[in-house]
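Complex shown without one protein chain; remaining protein chains in place.
By letter and in written order, the chains are A and B; residue numbering begins at 1 in each of them.
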Amino acid sequence: MDDVVQHFAGPPDWLWYILAYFFLAGLSGGSYVLATLLRFRDGPGDEAMARIGYYIAFPPMLAAPILLALDLGRPWLFWHMLVNTTPGRPGLNFAYWSPMSVGSWALVVFGAITTVSFAAALVRDGKLRLPLVTRVDGRAFNVVGSVFGLFIAGYTGVLLSVSNQPVWSDTWALGGLFLASGLAGSAALMLLLTRYRPEARQSAGMLSVSERLYTLLELVLILVFAATLFAAGTQGQVFGVPWLALWLVVLAGLVPGLYGLATRGVTVDGAAALRHSPAVPLLVLAGVLALRAAVIFSVQV
Amino acid sequence: MPHITPGQAYGFFTDTSVCIGCKACEVACKQWNQLEGNEPSFLDGFDNTGRLDAENWRHVQFHDDVPDQTTTDGNGTAWLLMSDVCKHCRQASCMEVCPTNAIIRTEFDSVFIQPDVCNGCRNCIAACPYDVIGVNHTTGIAQKCTLCYDRLQSDMTPACAKACPTESITFGPVEELRTMAAKRLETLHAQGVTQAGLYGHDEKVYGGLNAFFLLMDRPEKYGLPDERNAVLPSRNNAGGYLTAAVTAVLGVLGGLIALGRRKEKVSEVESDG
Partner (left out) sequence: MTNHWRDIRHADLILVNGANPAEAHPVGFRWLMRAKLDRGAKIIHADPRFTRTSAVADTYVRIRTGTDVAYFGGLINYVLQNNLHHDEYVRWATNAGFVVKEGYAFDDGMFSGFDQEQGVYNTKLWAYETDDDGHARIDLDHPRSVLNLMRAHYRRYDPDTVARITGVPRDQFLQVARQVGEMGRPDKVMTIVYAVGLTHHTTGVQLIRSAALLQLLLGNMGRPGGGMNAERGHANIQGNTDHAISWDILPGYLRIPAPGQRDIAAYLDESASVKQHPRAVNFFGENYRRYLVSLLKAWYGDAATKDNEFAFHHLPKPAANASWISIFDQALRGRMQGVILSGMTATSIGPDSNQVLQALSNLKWLCVMDPFATTSSEFWQAPGMDPATIQTEVFMLPATHWIEKDGSFTNSGRWAQWKDQVLPPEGEARHDHWILAELFLRVRDLYETQGGKFPDPVRQLDLPYRNPRKPELDEIAQEINGRDLRTGRRLSTFVDLNDDGTTSAGDWIYTGHYPEEGNLTKRRDGVQDPAANDPTGMGHYPNWAWSWPANRRVLYNRASADENGRPWDPERPGIAWQDGAWVGDVPDYPVDTGPGPDAPLPFIMTGEGVGRLFSNAVADGPFPEHYEPVESPVVNLLHPEVSTTPVAFRYDERAGRPNRFGTVADYPYVATSYRLTEHEHYVTQNVEHLVQLQPEAFVEVPAALAREKGIRTGDRVRVSSRRGKLEVRAVVTSRLGPLDIDGQRVYQIGIPIHWGFVGINTGQHWLANALTPFVGDASARTPEYKSFLVNLEKI
């Protein structure tokens, strides 16, 4: 078969730590972006909902470096990602063509940004006295943060593609796909957490509309992803058993959003969004996880 | 051989038509580089090493295509024997993705992983199209053929080439090796061994492999991507980021659309409440 792409590369064994990181990065980046959008809109409940977003964005950025370090063969040398220790060639490492290198720096920056926005949220909620941060955490700051948020949620897919692995390197859709599912997942998570912050409820409707749209976007990108693999002839590896099971979870995770889109289109119905059980957003999140699991594991085990 | 001089490109010409699968190269490499090797395990009787990894920087492949005939031509065409190794690519995928700069190009134009710089992220493994690199389970770092960097520095031929009894592995300045290979190919073709072909001797594969091969079958047969498939990881940067960017834009738009539909519904929520 001449049209089949040849692959002989061996697996890097990026498994559970990486899966966890990819999942968290998606949610952290996604919720920061949504939070910022809400803060800009600034309707009733929006600021409250925004803060939920900023709260969510922070913890994953604490976990991320730890997960990544743990995945290294030599965890204590994680800082070599940033600093060149080659004898006689001191300096910082930055290779724009290597997503892992770019990503490392992005993590540092976004980590700092989420920390500030998190602290600011606390201050604004009166849980912390540190007026300074609120001054830093201005709109411009949030916009910049969102840009990094979008990057963090998406670059993980690009990182996989920039390799010679079957599937990963046969597609250019992974970055977008991970970003879309990250956004959808973040929306779902924020909706879930409104349960603990009633004053945010008024934004629920908007959020669920955005979730529907992101779900649609994700679906489209899944199709694009599949198409590119068929072109390369490697579809069998991701969509074959046992991975099919994971893909079913992914699709299940799309159902609420698509159903909403089908029944209500883009009309807001916050009440509906809030009425249904926590199982629904959890299902969506499960889908976000399953997507990454399917992509990561099917290639390596 | 004249002295091994820094500044010149050195490598291997591996001629599979004279390889006898004796594995002297495999063992010599382990001896010199003090590699323990993996737990003994039976794979197919002749190749019980399986693949290149952190413990095997040379690996002799066996592909048994011997036809069931009472007489058979040999010349390396029926039972394919090939000693595989890091290709020391002129355009090295592993080097391209390494975030720590652990992978450098030495004064001998070889591709070398600095053990004390590598932090074991394994990005290079995802990148190497030849499945050359492995992680050492005790030190946690990525390892592969060093082209005997230490030996070259003291003007010694790499251990594997030194040990090879049939000169299937020839070490030397890449330019000389290329001329030698071309001659060898001619002779073989003249002798009617038409299957013989060179791989990696020119720019068509990763700008040229400093460790290149004379093969008796299609490259794929030996686990080597053909010219069309010998591509660098960075090729996917543009496409990948672009899709991500478009998605980002759509994402923000989506957000704005959602935000766009405002007031009318708000009341509804209230009345509901």
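As a working rule, a residue touches a chain if its C-beta (ideal position, glycine included) is under 8 Å from a C-beta of that chain, and two chains touch if they have at least 3 such contacts.
Here the structure is a predicted model, which is why all the values come from computation and not from measurement.
Asker: Can you pull out the displayed chains that the omitted chain is in contact with?
Answerer: So, taking every chain into account, the missing one touches B.
Asker: Decide which residue listed in B:E26, B:D84 or B:D109 touches the omitted chain of the complex.
Answerer: B:E26
Asker: Considering the whole complex rather than only what is displayed, give the residues of chain B touching the chain that is not shown.
Answerer: 17-24, 26-27, 30-31, 36-42, 44-46, 48-49, 64, 66-76, 78-79, 81, 165-167, 187, 191
To be clear about the criterion, only the chains that are shown with their structure count from here on.
Asker: Averaging over Cα atoms per chain, report the distance between chain A and chain B in Å.
Answerer: 33
Asker: Residues of chain B touching chain A in their complex?
Answerer: Chain B residues touching chain A: 51, 93, 96-102, 104, 114, 116-123, 125-131, 133-136, 139-142, 220, 223-226, 229, 231, 233-234, 236-237, 239-244, 246-248, 250-252, 254-259, 261-262, 265-266, 268-269, 272-273.
Asker: Quick one: which bits of chain A touch chain B in the complex? Just the residue numbers, please.
Answerer: 5-14, 33-34, 37-38, 40-41, 43-44, 71-74, 77-78, 80-81, 84-86, 89, 93, 95, 97-101, 104, 150-151, 154-155, 157-158, 160-165, 168-169, 172-177, 179-180, 183, 201-202, 205-207, 209-210, 213-214, 217, 221, 224, 266-271
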